[in-house]
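Once you've had a glance at the structure underneath, I'll fire off some questions.
Here the complex is missing a single protein chain, while all its other protein chains stay put.
We call the chains A, B and C, going by the order they appear; numbering starts again at 1 in every chain.
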Amino acid sequence: MKIHEYQGKELFDRMGVPTAKGKVCRSVEEVLSAYEELGLKKAVVKAQVLTGGRGKAGGIKIGENREEVAAAAKAILGMEIKGLLVDRVMVAEAVEIASEYYFSFAVDRNSKSVVMILSREGGVEIEEVAAKTPEKIEKIPIFPFVGIPDFLAKKAAAILFDDWKLVMQGKVMIQNLYKLMVETDASLVEVNPLVVTKDGRLIALDAKLNFDDNALFRQPEIESLFEPDEEEKREQEAKANGFSFVHLGGEIGCMVNGAGLAMATMDLIKLYGGKPANFLDIGGSSNPRKVIEAMKLLLSDKDVKVVLINIFGGITRCDDVARGLITAFNEIKTDIPIVIRLTGTNEKEGRKLLEGTPFHSAETMGDAIKKAVALV
Amino acid sequence: MKIHEYQGKELFDRMGVPTAKGKVCRSVEEVLSAYEELGLKKAVVKAQVLTGGRGKAGGIKIGENREEVAAAAKAILGMEIKGLLVDRVMVAEAVEIASEYYFSFAVDRNSKSVVMILSREGGVEIEEVAAKTPEKIEKIPIFPFVGIPDFLAKKAAAILFDDWKLVMQGKVMIQNLYKLMVETDASLVEVNPLVVTKDGRLIALDAKLNFDDNALFRQPEIESLFEPDEEEKREQEAKANGFSFVHLGGEIGCMVNGAGLAMATMDLIKLYGGKPANFLDIGGSSNPRKVIEAMKLLLSDKDVKVVLINIFGGITRCDDVARGLITAFNEIKTDIPIVIRLTGTNEKEGRKLLEGTPFHSAETMGDAIKKAVALV
Amino acid sequence: MVQGITGRDGGFHASKMRDYGTRIVGGTSPGKGGTTHDGFNVYNTVVETVKETGADTTIIFVPAPFVKDAIMEAADGGIKLIIVITEGVPTLDFIAARHYATALGARIIGPNCPGLISPGKSLVGIMPGNIFTPGRTGVISRSGTLTYEVVYNLTLAGIGQSTAVGIGGDPVSGLYFIDLLQMFQGDPETDSIVMIGEIGGDAEERAAAYIKEHVTKPVFSFIAGQSAPADKRMGHAGAIISSGTGTAKEKIAALEAAGVTVLNEPADIPAKIKAVV
Partner (left out) sequence: MVQGITGRDGGFHASKMRDYGTRIVGGTSPGKGGTTHDGFNVYNTVVETVKETGADTTIIFVPAPFVKDAIMEAADGGIKLIIVITEGVPTLDFIAARHYATALGARIIGPNCPGLISPGKSLVGIMPGNIFTPGRTGVISRSGTLTYEVVYNLTLAGIGQSTAVGIGGDPVSGLYFIDLLQMFQGDPETDSIVMIGEIGGDAEERAAAYIKEHVTKPVFSFIAGQSAPADKRMGHAGAIISSGTGTAKEKIAALEAAGVTVLNEPADIPAKIKAVV
């Protein structure tokens, strides 16, 4: 789960991590009153959208005075960045930057731990730095029970700064950011750029936070920050039904049990020249209720011209699955052609049950997909 | 550092560890008003002294009613237990005990960790259980950074209780007691007996806490609980001067640099038939100021008839030590005979400087002690 | 042993495993110690179970919020192999529990995995045992039903499996591709290896580097998620292309460069194995 920069900034503020003073606004008027209220002179107006590359897209502008700031806000509000509408901006003090750094905590799959990532190359995308000059990035794994003792925070800060006063400021910031990471079950806490101002202050100029979806059950406050877009709302609804759903925009609606098999199904549709409408993992079992809910979800997508059901019957046998499907489709009446492929335990018995129904039955995955593509 | 049971009980209460309701009192009148205030019926009156074996000494009595409680308080207040005057008692609910257990957290020298010690043999001295039936005691070392996860608290509680409801009560208690241990830098947190009442409640019927003297600098609240007796006051004053001092009651005052050497000096005095007045380690250096303060301390003990100074000159050479001693004794005038033994670097030069002074100089420790014993 | 044996999934799969021939000595369910469940002895704690039964492997079915404690309890109790079936375990919980278990010498498979099976011998997991058949091909997979699909095809084609391991779909897991490639390479009962990967992370790339250096047995692979969009979690918490990395394309290229036969369709795997082994 991702949140906006201004929400991250609020979490930083609360945790005592220094940020530039600023405020989120939804209109030019709000921007101007925030500009007055905060007593700003040179100010920056930043689009609040959940994607990177805002700067390149023109979503970050600086204004030297009230008029320029108003113009910047007017230009940014309402623009689209990577398909996302900018409906709010943050107006903030434009600090005088002496130097820029990169700092983050991230979950690292390989070391199977949280790692602290630091670089003196700040303000640019870290992936670029990693690709071009990997020697300029330091990674420090964190022992989960130990956390960040003073020495470790100082050692890390000393990677970024030569001046000991900055090291000591950095130490406190690092410990507070780690605390934030752990207390909110974040999977990423990124400050890019972390800057030193011309008057020697350390400031987190950006605040990017991702959270672990698996931990939201114990993070109600974090969960409440989530602002799903239309697609994400559908994904959430699906999740409430025990599904994993991602809209893809094609014409063949898929219903599969298991994430890996669902991905493979999408892949093969593409391989055979079709366009998958979605990723849909209906999970372990495949009782009629679930199938009905899943069909409703698929049919709510008006682009869907064919539905492909690919179920591996393991512990739940194929004949039981077939009976469930028949029950479900007795309830849902639809004209959309449905291809069903059942495989695994008792697959022959399952297929036999589907004989004489309006469903298109298939033996192999390839076979089923070919049929589905042909039916579009 | 030790504290009274009632102070321990207050710490338990604050940490959510269940105790019997009770109150500390300094007079029979206070006991009676506490008895009313707490709405007690059957009550226990317990002497508050910093030693074990109160029960055996008659320092714990039960009263069935107001009159019996008053009589118990009257009997206990003013009594002496192991030389300690009882100036206060705790009056508390006499709970109906179904079963008794032993529980503690202690610093264990051998495993170099905090250990949890548990036994179903409660209410008796754990040393006795350990000596007679060691198989009835379980010890669980605690990983310092991990602390006590739920499973460990349950596993431990299940050693004491068969009933799962009690295990769950015990789990919470164990986690809270460990929190208390760590937050207060305790070296011992002992509950003996831990009881299960006839109505199924788990209650800490005693609360014994020792604290790490080395950590008192960061535990001002705990330090403020300390009530030194006369001897401990003198030890504290000595400590303020950088000394380690223990009164022993003999006639030969000792001033030694280093704890081990100071103990060895006491031991040899006894071996040679004398009685050491004290243990006194004046620490690493031996500048005149320190010697003067140490002599004042020794001479404040009216039993002291001879002073024995045993200094090992290592990095500080013996000739410098001798000069310091001469300077010090020019300031302190005393008629008490003083035996000085200097050994180590430049010891001959040191002894030479002491020639012609009123001091009795000696070459070896044995020699010095013989002289001191003879001078008593 | 089974942690969470009186739960719906734990109880169901304990029976299934027993039916397959696995020696299930009992399980835990705090507060239900001393009872029996479907013929299994139930204990309150792992340490008690180990003491009574000598269990050395556990399979965990407890709900996600309790998995951290369950893993730590297993490791503390002396269990050496911990298989975590539960889905939705918070990442920081798993990181901590794994660190603790590793320090105590225990190995973990999962979480969010189907477990492992040595066909004809034993099943410690939730896989449908009947689709497997004994043989000499090792299977490693980040996925559940996709594994079954592959294995089912193998079985139908007469290619048996030495052992199949589902390593789980979470971003941070216990034993992973490299650990298992190493085991299969050293296993005299395995002749060839099927490795089923998916988008997200760079474990397949790392595995490719390892294969190049250390694996002499033929490796066949399928990578799911070639058509997945960026920044979307495809079911598995670990299956996400982020910042342009973790794509199927990169993985396939790395594996092919390491001499691995990467197939476009799971159904094509058996024929390729037959051609080589």
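Keep this in mind: a residue touches a chain if its C-beta (ideal position, glycine included) is under 8 Å from a C-beta of that chain, and two chains touch if they have at least 3 such contacts.
Since we're looking at a predicted model, the values are computed, not measured.
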Considering the complete assembly, the absent chain touches shown chains A, B
Among B:Phe12, B:Tyr35, B:Phe103 or B:Phe279, contact with the omitted chain is made only by B:Phe279
Of B:Glu29, B:Glu67, B:Asp229 or B:Asp267, the residue touching the omitted chain is B:Asp267
Considering the complete complex, of A:Lys155, A:Arg201 or A:Lys275, the missing chain is touched by A:Lys155
Omitted-chain footprint on chain A covers residues 146, 149-152, 154-155, 158, 164, 167-168
Note that chain B touches the absent chain at residues 52, 107, 109-110, 112-114, 125, 127, 143-145, 182, 185, 187, 212-215, 217-218, 244, 246, 248, 256-264, 266-271, 276, 279, 281, 312-315, 343-345, 364-366
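Convention: only the chains that are shown with their structure count from here on.
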Min route length, chain touch network, chain B to chain C, equals 1
Farthest CA centroid from chain A: chain B
Separation of the C-alpha centres, chain A versus chain B, in whole Å, is 58
Between the Cα centroids of chain A and chain C the separation in whole angstrom comes to 26
Where chain C touches two or more other chains at once, the residues are 100
Multi-partner residues in chain A (2 or more other chains touched) are 143, 145
